[in-house]
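Missing here: one protein chain of the complex. Every other protein chain is in place.
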Amino acid sequence: MNKQHNKAKKFGMVIDLDKCTGCGACMVACMAENNVPFKADETNKLDSITWLRVYKLTNGKSFPNADFCYLPRPCMHCEGSHGHSPCVSVCPATATDYSHETGIVSQIYTRCFGCRYCMAACPYHARYFNWWDPVWPEGMEKYLNPNVSVRMRGIVEKCSFCYHRYQLAMEKAYYEGRREIEEQEYQTACTQACPAGAIVFGDLDNPEHAVHELKKNPNAFRLLERLGTNPKVYYISSREWVRQAGDNYLRQEGKSEKN
Amino acid sequence: MKVSRRTFLSIGSFIVGGAAGTALSPLPWKLTDDLSIWTQNWPWTPMPERGEVSYVNSVCTLCPGGCGISVRKVNDRAVKIEGMKGHPVNDGGICILGLSGLQLLYGPTRIKTPLKRVGEKGQGKFKKISWDEALKEVAEKLGTLRSEGKSHTVACVSGSACGTVPQLLKRLLTVYGSPNFMSVPTMQDAYAVTLKLMHGVDACPGFDVENADFILSFGSGIIEGWGSTVRMFKANSAWQDKKIKVVQIESRMSNTAAKAAKWIPARPGSEGVLALGIAYMMLRDGLYKKEVCDSAAGFEDFRKTVSENYAPENIAAATGIEKETIESLAKEFAGAASPLAICGRGQGHTPGSQYEFMAVHALNALAGNINKAGGVFTVPDPKYIAWAEPELDETAQKGMSSPRIDGAGSETYPHAKSLLNRLPPAILSAQGECPVQALLISEANPCYTLSDTQTVKKAFAKIPFVVSFSSYMDETAQYADIILPNHAYLERLEDAPAYAAGLSKPVIGLSKPVVTPQFDTKHTGDAVIALAKALGDKVAAAFPWESYAACLEETLGDKWKSLNEKCFAVVEESIEAPLQFFKQECKPVFAEGDEKQYPFVLMPYDSIRLANGFIGNTPFLTKTVPDTVLRKNDIFVEINPKSAGGDSLSLREGSAVMLTTPKGSAKVRVHLSEEIMPGVIAIPRGLGHTAYDKYLAGKGINCNELIGPAEDSGSGFDAVWGIRAKLSSVSI
Partner (left out) sequence: MSKPVDHKKEVLGDGSGGFAILFFLLGLVASLIVGWVVYPKLLYSQKNQPVDFNHALHIDLVDEGCESCHFFREDGTYSGVPKLAQCIGCHEEVQGETKDEAIFVEQYVKQGREVPWLIYAKQPDCVFFSHVAHVKAGGMDCVTCHGHIGESASLKVYEENRITGYSRDIWGKNISGLKTNTWDRMKMDDCSECHEEKGVNATSVQTGKGACFVCHK
């Protein structure tokens, strides 16, 4: 048997906030792809499970100088230092793991016992706890995707960068006698759905992938970079106040704020 | 009983031996393993069945945008909707509503069998009946009315007038003997009247957004669902790449305004005035295409009217915009190579005032970009429905010669094809017998979407016989006497003319069944053909088709094959559109209510995350609604903090308050926002359903309950955009 080492990849995203319209298609694409459940009342956003959530940032100015910007937040798949992302470091059940092969932080639902240490550790609120069993109205369970396990009450779940799509893309590659996949063969559901084309996904280390160049954009930044989480999701905004909002700057710190 | 030492030792030894034996057996280890596995796989957690993956291409018909979709199936289950690559409208993209369509297909709001009302009208109590019974009952009722000479009292409301199913309904009414076929008006209708008046053509508007290089939007929600959603999103991103400027004129900072290069908060309702103010500057400074306009009919009159009334200083008070801003806007607009001015508020699901549409279209005319790359196109009807003229019997001829109940096409309203907004008042103001004895409703939910829904519901309760073809238990279906449920959109074969795609050429789509019908439903096309056959004679003769599928195939003729393969066809047709400036005097539509009594202006706003038309919001969409719009069942209205402190109110974020308009009042909560002009209250459209399921019903209030219709003096459409309102304290 051949050794199955594939070339190490670092999958990541670059999200252009200038293009993001805040429409929420990414959220719904994610929910539809990943069998995310829903309740009759989802207005308490603390217990509303959305692997990818679109936040609204405002510049704090008054009318008519007010401005706002949407910011989609998937799991950042933090690399931390050598894969020691905040959540992976605290998991006592080995339910969440960082893979050097893909750079993806995994969450194994059958392994998780719901201690929620990872939720406390995650600075991005990217993890969600199942306070209830998922219930689909009669007949609606027909649309569930067999490639993603349905989660049960009492465990934590989060964005997986649609890892199952990587698995399926690799299956096709193996079938065709390849060991590597093309950029377009593995795309997350949110990237595929975004009608504005604001999300770009790929291998951050692969010069042939679009994200490799995009992340070098002078307007690119990552969220809470100072914490050393080393996230793999980059954002681009031409507005300085948005870039500043991305990290925990103090009021007087950093560059002067312009309109 | 005394336990002897021996007995005690024996029992003890047995237990110890048992424990030792158990430990040496696989029982405890295997049991522990099995129990832990059991706790990881509760039997009530669904395990989706695996299987072969396939894709079915179709066209989404949740809105008239005409996007191509590709539905992923696992065995015979549809599991995900994705955008179709290579489709001329959306090329792989998809909107939030289209993505969640499977929740409609498999959702609890589906009507599963034909139903007959058993409770009071509007109560929503029905019993199941068979298709034979249901069709027989409807045919008998229609037959009786016809034999009594009341054929003209039968009316039909269809979500659209385009496509074979609406046309079959219209044909049924015609041969039956009623002129009262109505469709739900949108901005497309207001644009159609504009194109008729300014070019003398029957056409839909097309907007070459891909090639425009300056966009002046009068409140159009470019990225909130205006036009064909995905196409506009893609255009918006392309503008960002090409640094093309978008200027958004709107009193509330919508997503479009936030993304635009410039947001100009004009007073609500003053958009048309502002457009003519820009026209004034263009005319004054000679910044218009003289070679196009000077020779156009009515141009001198237009120039005179604008020059006399729309100088910046004259309109500053009405618009709240300074002269310099208007001046620079005019310069930028006229200076661009392919400037494009668009209107139709928000998603454009309601027609606007003729005054405003003509004023904005006049800007395009002055810029000389009608039927030019980057401009506005007059898109002809694809005209693929060419059925033989039906033969009318005497009853039908008599019925067809009676006046329309909504007055459309009459001397007062010569331009509108139908005026649904005039139906409820016509019913309520009639003396004696209800002028509508039977009403057929297809793909429309007027009891929710029309202004002043309380009045609409009163009118519907008066109609003796209402037949709904709805696939979902919506507010209007609840008023039905008989429901003949249509297949859901992913279950049926149907043409989907993308009349709102806004491309420069007409596009026809073909919606194909992705899954077999899940319930005992019937294609409305087949139901109409069955009704016609049951009515017999010349009515039946006008429907020679064996089934709807046969009718569709015959209708599409030589287009059928390629449509069946690709799901779309672009029709290479264009139309000459000579320019003429309007002579008829149109007036702006003002907000109803006394300014002193009602100090605020209440404006509904559209959100891409809230479907607000015939299709109710899906659970996924409702889940994405922010908690600054809906919390528990409380709706939030947006108000500027400057407006919130006045009088005795001193509102804070989340304060409950009574919102009152001349049409009614409702308890709402307040979201303080700097993104809205002081004096304006914005309320989301799409909430406050009373029908559907627990995922939608009872959440917030329907803005249409607080807003009354405002009939446009030019077209007769309901051109309402807001109403005056006041806030008062409420005890919780």
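Quick notes on this structure:
For clarity, chains are labelled A and B in written order, and residue numbers in each chain start from 1.
Throughout what follows, a residue touches a chain if its C-beta (ideal position, glycine included) is under 8 Å from a C-beta of that chain, and two chains touch if they have at least 3 such contacts.
Quantities reported herein were computed from a predicted structural model and do not represent experimental measurements.
Taking the complete complex into account, A:Asp97 is the one of A:Asp41, A:Asp97, A:Glu183 or A:Asp247 that touches the chain left out.
Between the chain not shown and the residues A:Thr50, A:Asn130 or A:Ser160, the one that touches is A:Ser160. Across the entire complex, the residue among A:Asp47, A:Glu138 or A:Glu171 in touch with the chain not shown is A:Glu171.
Against the chain not displayed here, chain A makes contact via residues 1-6, 8, 82-84, 88, 91, 94-102, 104, 106, 108-111, 147-150, 160, 163-164, 167-168, 170-177, 179.
The set of chain B residues touching the chain not shown comprises 5-6, 9-22, 24-27, 29-31, 33-35, 37-38, 40-41, 43, 47, 50, 52-53.
Here, only the chains that are shown with their structure count from here on.
Rounded to a whole number, the gap between the C-alpha centres of chain A and chain B is 32 angstrom.
For chain A in complex with chain B, the residues that touch the partner chain are 16, 18-19, 21-25, 27-29, 31-33, 35, 38, 40-45, 48, 50, 54, 56, 58, 61-64, 66-70, 109-110, 133-134, 136-146, 150-153, 189, 192-198. Those residues of chain B that touch chain A in the shared complex are 40-42, 44-51, 74, 77-83, 90, 92-96, 99-100, 102-103, 105-108, 223, 229-230, 233-234, 236-237, 240, 253, 255, 258-259, 263, 265, 518, 608-609, 619-627, 630-633, 640-642, 673-678, 693-695.
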